[in-house]
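The complex appears here without one of its protein chains, the remainder shown in place.
Should a chain be cited, it is by its letter among A, B and C, assigned in written order, with residues numbered from 1 in that chain.
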Amino acid sequence: MSEKFEPKILMFACNWCAYAAADLAGTSRMKYPPNLRIIRVMCSGRVDPQLVLEAFAKGADGVIIAGCRPGDCHYIEGNYKALRRAILLRKLLEQLGVESERFRLEWIAASDAKKLVEVTHDMVEKIRKLGPIRVVGEVGSVE
Amino acid sequence: MLSEGKVRIAFYWMASCGGCEEAQVDAVSDEPSLINILDIVFWPVAVDFKKEDVEKLPDKSVDVALINGGVRLSEHIEMAKLLRRKSKIVIAYGACSSWGGIPGLANLYSREEVLSRIYSEVPTVYEKDKKPTVKYITEEGIELELPEVLPILLPLNAVIEVDYYIPGCPPTPETTLNALKILLSGKLPPKGSVLGASQRALCDECPLNVTKPEKILIKNLSRIYNTRVDPGKCLLIQGIPCLGPSTRGGCTALCPRVAMPCIGCYGPLETHTDYGGKVISFLASIIDSKDEREIARIIEEGVPDPAGLAYKFTLPASRLRLNLMKWGGRGA
Amino acid sequence: MPSLRMRKIVVDPITRLEGHGRIVAILDERGDCIRAYLQVPELRGFEKFLEGRPAEDAAVITPRICGVCPTAHHMASTKALDDLFHVDPPIAAKKIRELAYNIFMLEDHALHFYVLAGPDFIVGPEAPREERNIIGVLKKVGALGYKIISIRRKLRKLNEKIMGRTIHPPFGRPGGISKPLEPEVIKELRDSVNEAIELATTTHKVFKSIVLGDPSIYKLIASDAYRHETYYMGLVDDKNRLNFYDGKLRIVDPRGREYAKFDVHEYLNYVAEHIEPWTYIKFPYLKTVGWKGFIDGPDSGILCVAPLARLNVSDSMATPMAQQAFEEMYETLGEKPVHYTLATHWARVIEIIYAAERIKELAEDPDIESREVLNIPTKTPGPTGIGVVEAPRGVLIHHYESDERGILRKANLLVATQWNAARINMSIDKAARALIRGGEVREGLLNMIEMAFRAYDPCHACGTHALPGELKIIVELYNEKGELLEKKYLRD
Partner (left out) sequence: MPDEPRIGVYVCHCGTNIAGLIDVKEVVRYASTLPNVVIAREYIFMCSEPGQELIVNDIKEYNLNRVVVAACSPSLHEVTFRNAVMRGGLNPYLFEMVNIREHSSWVHIDRREATEKAKDLIRMAVAKAALLEPLEEARVSVAKNALVIGGGAAGIRSALDLARAGFNVYLVERKPTLGGHTARIPLIRYLGIRGDELVKSAINELVKIPNIKAYVNSEIDSVEGSAGNFKVKIRIKPRLVNSKCTLCGECVKVCPIEVPNEYEYGIVKRKAIYIPFEGAYPPIYAIDLEACTKCGECVKVCPVGAIDLSEQERIEEVEVGAIILATGYDPYDPEKGELGYGLSNKVITLFQLHRLLDERGVTKGRLVVNGSVPRRIAFISCIGSLRTTPRSYKFCSRMCCSAMLSAAIKILEQIPDASIYVLHKDIRTYGYDEDIYWAALEKGVRFVRYKETPEVEVQGEDIRVYVRDITINEYLEIPSDLVVLVVGMAPGKYMRQILDVIKVSCGEEGFVNEAHLKLRPVEAPSRGIFLAGAVTGPKSVIESIIHGSAAASRALSIISKDLITGEAQIATVNEDLCSGCRICIGMCPYNAISLKQVNGRTIASVNPLLCAACGTCAAACPSGAMQQRGFKDVQLIAQVRAFRG
């Protein structure tokens, strides 16, 4: 792999906070790496771990669930449900062989475009060090 | 298709324990008249056959093949492909064939780790350098072959197209008979369907479901070993991770009836894209805490092994784990 | 046809297809068999993937080693967990476990006797093959056979009520069982004990009249064809009587003298496993004697387990009818230990009687009515838990190592069929050498191999049951380059 590895990162963003923060980053013309793809959900509480597992299975190098800060959930406490699931999911991912750095739960307020930018930078950097989720290696004689 | 005359049926086993055969025998002893309708082409537990016998059959001459066990050895792949060619309908029978089953937990480790544990690390083995080999030349100078252990255990549908699934570890006689009746009726559901079991989760048929309060929020998750369970109450509300809510029904809740949690042997429901993911989703969701450290503690105490809990029967069906192993990622 | 270049014969006599057991015979230049190998290509890796699991999960994971004897694994596992979690079950739990276990032993042995081995003896080894199956058995014994089948099914259903399921039971927990017995189950149990006794005594009668009544069969059992003078191991109670559920392991030497008697925690002092590169199965042997190859005698560490071994290590039986039958067998065969492999069938019938009598004792014991069936572990788990039971096919040891949270770090499993693997190989080797001469495979070979197999009732997925009467045999003749010269079906 001579070309520089560009991780592909998927973010599930709450409509009311992280998605809006990404909008704000845009209107403020902040710059961040182009590795992020956002899927909008109404609440981080909507993010079923099945979606995260599917994203990794599809080859996402990193996945972020972004929700409102504790106490700030638009839907009262959907973000806490995201928190509970994320803690268990992270444990599961590690057992399945996905490094914990590849999965994050972040609280990003609508006004906090800066945090969205920082999180993206940081994630891209860390995953670039980690390498792609598909390590090119021996493929078993299963096919 | 199946309504005329006898149904030519084949049974086959791969990496299995024989429990599926026991279940089939129980099913037939519960309804012996089936013998009159079924023309058993082969059934290794009861009727001998060889691969050559199958090869000689015309293509699609078997009406239904019920295959149990996961794909663990190289020769399982050949046999599966052969049966696919010879059969009109191929059914994955039981958890192992459907999603890998308990032996599929081996996919948490590499083949080399598995072999090393068995042939050198266990305390009863002292000859640390000996190991079975695929090709071995005996002292007489003759080559003996062993089939290759595949790097990953695969469910049947990873190597051939599977038409239907009969879930369970093993499927109960009732499930088996229900499925056979559907097959014999000729009214076949869409391909890929599960036969003989419920379309709903186990809670639907669990006698303990009515003991749940309206809201299920749990302050503590517990392991069964140090929990005194009230047999008259839903296990989940007692903090025991019971997989009934996410597991297909059809067994009549055998385990919860003896105050033990459902461990998920009837596998996923049609809506699931990743059974294990769904299990951890609902379990984490009911934890009644907003404090990160407390949540982590509750999970650590009650679910120390999420993969073993959520994928006890379905790890080889996790596309993520399968892909990681195939890609040679960490842990592969 | 015999060719000097013919060197290898592959026999697939084991019903469970390629992959679960095949025999390869190596011939010399004259075409005489000089060595036969039984290969078991079977590997699933339970010892590895138990690692990382909460220990209590072992009780539901390990039954999946074998769907034919899941109860044996469940019990061995549950006992290992009692040990690992340092908890002693209440007396009621122990008795209910042993009760369920004896029901399981009874129905499993009955299955073997009537469906698997029975045809050879009941229908007769010389009977036409198409009659040598369970249908033939039913014809010969008449309505009695159907009754026995229905009793067996009834016992299985009863066990489902006690254990939750018959195949892969869930009810065993460290410290006891998950749920007390409901009064209606106890009533049903007590109503059924006489049927269990009836099943046992009838079976014994059938065995004595049909099998022993036929001098040719008696001769076969007492022939030297399957005689191997090995060590024997089995579980005995404090009076050196057979017990399936608990006790100490006792080993007798080929002359019947006690060689060792130990708690299963000391098994590592006595047992090691030998590996052969040509098979996935490992061969346990008596470590203190050592692995000397596939030979018998007091200098070879090969150990035999299963019904015959269990009786060979027992001084007596704990129940009266079984004791009578026990004495009768040793008297008739005139030696102790009995080294005739085929006498295993006889031993199995005696065990059926014992199991039935033990079921009666336990079912009628008021202790099983107790609601106190579980002690919750309170001590820090680990580091070691070892459990042993007598599976239908012999000693079964589960050995777990865990951390202080009770998460398994290591597991070692010594499965019943493994113990006999070396002896089975010897039987097959003996048969092949005797019967493959001048490159010709004699018709009798098949019978010999089948009968050897069935006596041990080996279980290669821990589930391999060879069924009689239907076996075909393919003989593949290879040249020295390994090219297939000829393939013929002996029974097409």
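Keep in mind that, in the parts below, contacts are C-beta pairs under 8 Å (C-beta built on N, C-alpha and C of every residue); 3 or more make two chains touch, one makes a residue touch a chain.
Keep in mind it's a predicted model, so treat the numbers as computed, not measured.
The missing chain, though absent from the view, touches A, B when the full complex is examined.
The residue from B:Leu202, B:Leu235, B:Ile299 or B:Leu322 that touches the chain not shown here is B:Leu202.
Note on the undisplayed chain: of the listed residues B:Ala23, B:Ala197, B:Leu235 or B:Leu269, the one touching it is B:Leu269.
Here one chain is not drawn; of A:Ala25, A:Leu93 or A:Ala109, the residue touching it is A:Ala25. Touching the missing chain, out of B:Leu108, B:Ile286, B:Leu309 or B:Leu322, is residue B:Ile286.
The missing chain, though absent from the display, is touched by one residue of A:Val41, A:Ile64 or A:Ile87; that residue is A:Val41.
The chain not displayed touches chain A at residues 8, 10, 20, 22-27, 29-32, 34, 37-43, 45-48, 50-51, 54-55, 58-60, 74-78, 81, 85.
Contact residues of chain B toward the unshown chain are 199-204, 209-210, 212-217, 244-246, 249, 269-273, 278-279, 281-282, 285-286.
Note that in this section only the chains that are shown with their structure count from here on.
Taken as a graph of touching chains, this assembly forms an open line, each chain in contact only with its neighbours along the path. Chain A and chain B have centres, each the mean of its CA atoms, that are 32 Å apart. Of all residues in chain B, those touching 2 or more other chains are 108, 305, 307, listed in ascending order.
Chain C has residues 52 in contact with two or more other chains. Residues 48-54, 56-57, 59, 70, 77, 80-81, 83-85, 87-89, 91-92, 95-99, 133-142 of chain A touch chain B in their complex. Chain B makes touch with chain A in their complex at residues 74, 108, 111, 148, 150-152, 154, 158-159, 272-274, 276-278, 280-281, 283-285, 287, 289-290, 292, 295-296, 299, 303, 305-307, 310, 318-321, 323-332.
Looking at the complex, you find that chain C touches chain B at residues 7-8, 12, 15-19, 24, 26, 34-35, 37, 39, 41, 43-49, 51-57, 60-61, 64-68, 70, 81, 85, 149, 153, 156, 160, 163-168, 170-171, 173-175, 178-180, 268, 271-280, 282, 284, 374, 376-378, 381, 399, 405-407, 410, 412, 414, 459, 461-465, 467, 470-472, 474, 480, 482.
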